[in-house]
Structure formats: structure tokens, C-alpha cells
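Omission of a single protein chain aside, the complex is shown with its protein chains in their original locations.
Read from first to last, the chains carry the letters A and B; within each, the first residue is number 1.
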Amino acid sequence: MANKFIAAPAPHMHNPHSTQSLMRDVIIALLPALAVSAWVYGLDVLKITAIAITSCVVVEFLIQKLFIGGRQTVSNLSAIVTGLLLAFNLPTTIPWWIIVVGAVIAIGVGKMTYGGLGKNPFNPALVGRVFLLIAYPVQMTTFSQPTVAGYVDAMSGATPLASVKSLAGDASFAEAIGGVDFTNMLYGMMPGSMGEIAALALIVGGLYMLWRKVITWHIPVSILCTMALFAFAVVFFGGERGAVLYEFPAFHILAGGALLGAIFMATDYVTSPMTHKGMIIYGIGIGAITMIIRLWGAYPEGMSFAILIMNGVTPLINKYVKPRRFGKTSAK
Amino acid sequence: MKTFPIGGVHPSDNKCWSKDKAIEVLELPDVVNIPLAQHIGAPATAKVAKGDKVLVGQLIAEATGFMSANIHSSVSGTVTAVDMVPNGQGIRQMMITIKREGDEWMPEIDRSKDIVRECSLEPQAIIAKIKQAGIVGMGGATFPTHVKLSIPQGCVAEYLIINGVECEPFLTSDHRNMLERGEELLIGVEIIAKALGVKHTVVGVENNKPDAIANLKKIIAEKGFDIKVEPLKVQYPQGGEKQLIAAVTGRQVPPPPALPIHVGAVVCNASTSLAVYEAVQKNKPLIERVVTITGETMATPRNLLTRMGTPISKLVEMGGGLVEGDVKVVNGGPMMGRAMVNIDSPVTKGCSGITVFVGKKAHRVAVDDCIKCAKCVEACPMGLEPYLLIKLSERQMWDRAEQERIPDCIECGCCQYTCPAGLPLLDYVRLAKQTVMGIIRARAAAEAAKK
Partner (left out) sequence: MTVLFTILTLSLLGILAALILYVVAQKFKVEEDPRIDQVEKMLPGANCGGCGFAGCRGLADALVARDDISALFCPVGGASTMEGIATYLGKVAPKKEPTVATVRCGGVCSKRPKTNEYNGTKSCVIASSFYVGESACAFGCLGYGDCVEACAFDAIHVNPETGIAEVDAEKCTACGACVKACPKNLIELRKKWPKNRAVYVACASKDKGAVTMKACKAGCIGCGKCAKVCAFDAITIENGLAYIDSQKCKLCRKCVNECPTGAIVLKGMDPLPKEPKVVAKPAEAKPAAEPKAEVKKESANE
């Protein structure tokens, strides 16, 4: 017979998703924020992104080839996602060699030492970023001004979070965020890391990923809600009233890496919990730790640390938080 | 619109190929092979030997004990062998081979098309007749229907749920039966309801069959049946017994060994109801069924009324034959059907369709590493964690697997369907489930021996 019979146990259908297609969707979701960043900061952004992506891909390729062996995994596009996210966490003034160091740390230490995609306990891009932040604090916190026409510098060169934090010591919360221009924050016209500034573009990317069922709502929503509630509680119990009650939470959601972290970094498959309940616990943890660092810690921004800390808790969450089993609730 | 509470996936339903094809009668095969094990439980005991003459509908194998089912000849002719014949998976099974001569039926079978609504039998008599006719669940599980209808002591059936969901992609045999033989089917439902003495009778139909829903509703209104039609949101595996009960009644069957009857529900397949009608009102045993032959590349997908024991190759031929190259011929639907290596194997009571895949679709997707995307956890309708179970299975950690509730698995295949890394989740989960179930049985046996 001219037929060859193929035999395998059921199921015989597979949905069109693959690791590669999921990663491709994440990349697509990141593009609007990249575009806004390039508009705000100029073409340097694209150069940095290109360097970050290239070095991540090359590092992964080489490590796989030289140390791990077996099938090349570069084609699953995860190295590109890591590169993009790493670039998004860098200021535009960063020298090129620091980017390469970041890529080596992110992919080499953060991912491949554990055996590659799927086995790393910590988000590789964040491992890279935090390493750079500690190793090169000056270069990592020197933010250039947006170069786009019509930008008015209200924050004197520092990121909104840093300037608010520097004021927070001796002023009330209302005074501290008094100079914040929320419209500028939505469009990305503020100093900051390349990818974290454009709130609207990040939200668009998040909605795209939700629509494509790449992520679920649980992690981003629980992080952002926790942050907002936390901020509200701090202001409210601090005795302040008036517009600051909602402006302060809104500020914390829009400023710094909150949206980038909540939508793109914390939702990293490998390092986030497996169940919806677990995801919400994880999100609350990230939100709370971020706010604690932002308000009382040494750094103005705490998203990266919060996510890394909760990454470490993820295996524990997976162990103890089980999905809702069928048939447990309504036994007769 | 109602559906079940946890998990589920949305494979594209692919019903378009065959859903508008009216049921045709397949020409009688020259030779049939009728397996003695076409149901869950003990194989039937052959009552004929080589050389015996048989009629259509004649009992040729008798149920071996309670958990078993009678088997009747689907053609008239001469028994040529009672021997081991390879089934679809190439494994040898006891089968009765009959060479067909003409088409002579047992005299007591009413072959007229008249619809008989009146049924004056007592519940016990109805169940006896169903048992006599060898009816089993025709959705694929092949659980003997008389066993299902015999309610254990201390349990009360409140709901009779008729499974017209047909959530498996591609298959349309239940759909066509509900459309073309709706009234007879509903009389069958009425008879089962009478046998059980239930308060509520619901036919669950997925929303992708609006014509069937409308047809059943119309017949119910016109002829005055006390039956409700419940349209359900399209979601696989809604046709799973536990999922369907949860979708219709909101009650969740507790984990095994609990049965649906513990939440007061009995589920029967739609085509089974039709078979019950024929058995009780027409004295016709289960000797033929509607089988869908379908597939994206089949030239002429059809719904064929087929005698049991007909070689599947004959159906494939009617569907337009196989194209050259790699093919996967699946007995059943793509989610739970079994791939065959021997298409000369016979159509059995549980065979609702033959789905053919060719070329790339006959193969599995490439396998990647697990990226812990949690899509399998989200998809599992039983609330299990397939990503964890596959690891436990690979490492043979059966105790842990049992703690993680592996016996709950219904083998629906949602996890493997949805896995972006293409991991063979169900292969390993099924292995672990079988092993753990074996361990549980051995433990129970050891405990029983102690007492």
C-alpha cells in the first residue's frame, strides 16, 4: 500500500500555539513601547535594543553550542525576548559594553547555567538588570531627557520616582507629587529606562497578550491593584485627604517600571506560579514588596527586586497552592 | 449559557465536513468480524460455533455476568470462525466471523418505520429488555446501559441527562440522529426516564448544533414530551460524564470511587437513547449504528448507518479512500479516539466515527522543553497539574502521583492539546494513572484478603 500508517495515542489534534509563537506574540506586544521610546528618545533606543538582542542571542547560541550541546534553542525566540526586556530596563545613555555585560549575565548566569529555557528560577532579564544596577549604579541611573519636541522638563532630569522620593522626606505626599504631569507619564514623556516610560503603549501590549491568550489577567491585575491599594492606604492613614488619595496610587502605577514589570516581567512563564490562585498570591507579593522598597527602601524603584524575590518564592507557591480540583466543592 | 466550571479547551470543531450529510445506509458487508469484547467489563461468551447459521439480530454471544453485554449477529449467514483476529491496534481479540448470505432478520424484530410511543412496561422489564438487546454507551465509553440504569441501593436518581453534546471535533453521528430521528430518540429518552423514575430529564446539546436544538424543541412542543433541551456553550470536554453533569446541574461528582449517581444523576448518550427506543419498542438489538467517516481531506465525508462488524476499510472507501503518503486513521474523534494500524478491523458498538488525518497532521508536533506556561493547568477540566504529573510519571514517583490525584484524570487530552511545547503529557499521565490504579487495586485486594 502506498499509505504509511502513523500511530500514536490520543489526542490527535494540537492547538496552533508553540513556544515560538508565544514568544513571537510577546515580541509583538513589546513593539508599541519600543516605538514610543524611539519617538521620545531618538534612534539611540533602536541601537541599544539591537545590541542587547544580538548579544543575548549570540551568548545563548555559544553557550548551547560549547557547553550544553544538543539541539539549538535560539529558534524559540526566548533570547530575543530577554534581549528586548533587558534593553527596556536600560537608560539610553548606557555605554554599549555594559549592555553586553548585562546580556552575558542575563543569559549566561540567569538562564543557561540552569540548563536553558524553562529551568531558570529567576527572570533572566531582571538578573541582568539588577547585576548592572549594582555593578554600574552611575551609568544605570543617568537618564537623558526626552528629545521629542514639546517636552517641558518638570522633573529636573531625574525620573519621577526619584524626584518624588527625594522630596518625600520632608514634604507631604501631596506636595511631593505636586509637580507630576500625568499626561506626560501616559505618553512616555519623562526620563527613565527605555521601555518603562510609555504607560499607554505598555497597556496596549498587555491587552494584545491577553487577547492572544499569552498571559492571563491574574498577575498584572493583582500587582497593580496591590500597589494602588498600598499607596492609597499609606496616604489615607498618613492623614492626607483630597485629590492626593487617588493621584498618589495612580502615580505609582504609572511611574517607573510598574507597568513594564507587572505586564511583561512578572508574567514570565518560567518564573511565575502555575495556578491562578498562586499567581494572585505572587502578584500581591510583588506589589507589596515594590511599594515597601519605593516608599521606605534605599532605591527609588523596587519592581525588579520585588519580582526577583517573588521568583524565589514561586516553587514554594507551586508546592502548596493547588488548583481547584473538580468535585471537591459540592459533594453531596 | 451553561458550561462546566473548570478548564476545557476550544479545538476548532470541524463538524462542517459531515454535519449536513444525511444518514445513508451502508451496503451490507460480505463478511463481518464481531468482537466478543465491545464493552467495558467481561467479554461476552460465544454461543455459536463454526458452521452455524445465524439470522440478523440473533444472539451470538451472551453476557458473562452482570458487568457485560449481549452480542447479536448483524448479518444473516454462516459462522466461519470463532478465533483471534487483530483489532484496530493490531492486538488479537476473540471475534466471531460471519459470512453474509442475504439479509434475513429474526422474526420478532419490528422493521416497520411506524413510530410507537406507548410503552406499558414496568421499569424492571425495560431494563431487562435493554440488557437483552446488548445496549452499551455509544458515545465511546461502551459502559453497559443496563448496569448504568440499575441504581445501587441507597441512591436516588433525580436527573436523567442525555448527552447530545458531541464535543469531539469532526464527529456528527449523534447530531444527525437528533436531527433525523429526533422523535424516536426522545421516546427512547422517555423510556429511560421511566425506567429510572427521575424527576428531571434534560438533553444537553452544544450550541454549535442549533438545528438539532431547534428540532428537538419543536418535537417536544408538538408531541408533549416532559423533556428539557439545554443548549450548552461549546467547550471540550463537555461530553465527559462529569463535565456534563456539572454543566447541566451545577453539581460536581466527587473524586473516584464516587459515581455520577452519588449526585443523583444518570447520563446517557443520545444515540444510546435511540438504540433503547429500538430495543424496547421494536425488539431490535444493537446491531447497527451511525458512524461518521470524516477528515479534512476525505473526498466524500458521510454519516453511514453501519452494521456492527463491518470492516472500517469499507467506510474509509465510502469516504473517498485514503490519499497516498502518511495517514492516521482514528477510530473515534481526534481528542480521545484511537489511532489504528489495521483498518480491516471491525466497527464496534462504541465506534461513533472514523477520522482521517493525512500528511503533517498525521504527525505530532515537535517537542520542546516545558516552559511552565501553566496552560495545561488552566486547561485541565479536573483541576489537576499535568506539568507536575508528567514529571512524577517520568521519575516513577507513584505515591506522589496518587497524592496529586492522578486517578481523577479523565484522559480527555486537553493538556496535551494545549501544550505549546508539544509535550506528550497525556502519554505519561495515562501511564501513571494506569500504574497508580493498579497499585490502588492491589492495596484494596490486600486489605480485603486481610479481612
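Some notes on this structure:
Everything that follows uses one rule, which is that a residue touches a chain if its C-beta (ideal position, glycine included) is under 8 Å from a C-beta of that chain, and two chains touch if they have at least 3 such contacts.
Treat the numbers as computed from the prediction; the structure is a model and nothing was measured.
For the chain that does not appear, the touching partners among the shown chains are A, B. The residue from B:K233, B:H363 or B:K391 that touches the chain not shown here is B:H363. Touch with the chain that is not drawn comes from one residue among B:R92, B:K199 or B:R443, which is B:R92.
Here the missing chain is touched by one residue of B:V9, B:V32, B:A61 or B:V82, and it is B:V82. Along chain B, the points of touch with the absent chain fall at residues 49-50, 82-84, 86, 89-92, 94, 326, 328, 338-339, 341, 362-364, 424, 427-428, 430-431, 434. In the full complex, chain A touches the omitted chain through residues 4-9.
By our rule, only the chains that are shown with their structure count from here on.
Distance between chain centres (mean CA atoms), chain A to chain B: 48 Å.
Those residues of chain A whose C-beta lies close enough to touch chain B in the complex are 2-15, 17-19, 21-22, 73, 76, 78, 116-119, 216, 269-270, 272-276, 279, 318, 322-332. Note for the complex: chain B touches chain A at residues 5-6, 9, 11, 89, 169, 242, 246, 250-255, 258, 262-264, 322-330, 332, 334-341, 343, 355, 357, 362-366, 368-375, 377-378, 380-385, 387-388, 405, 408, 411, 413, 416-418, 420-422, 426-427, 430.
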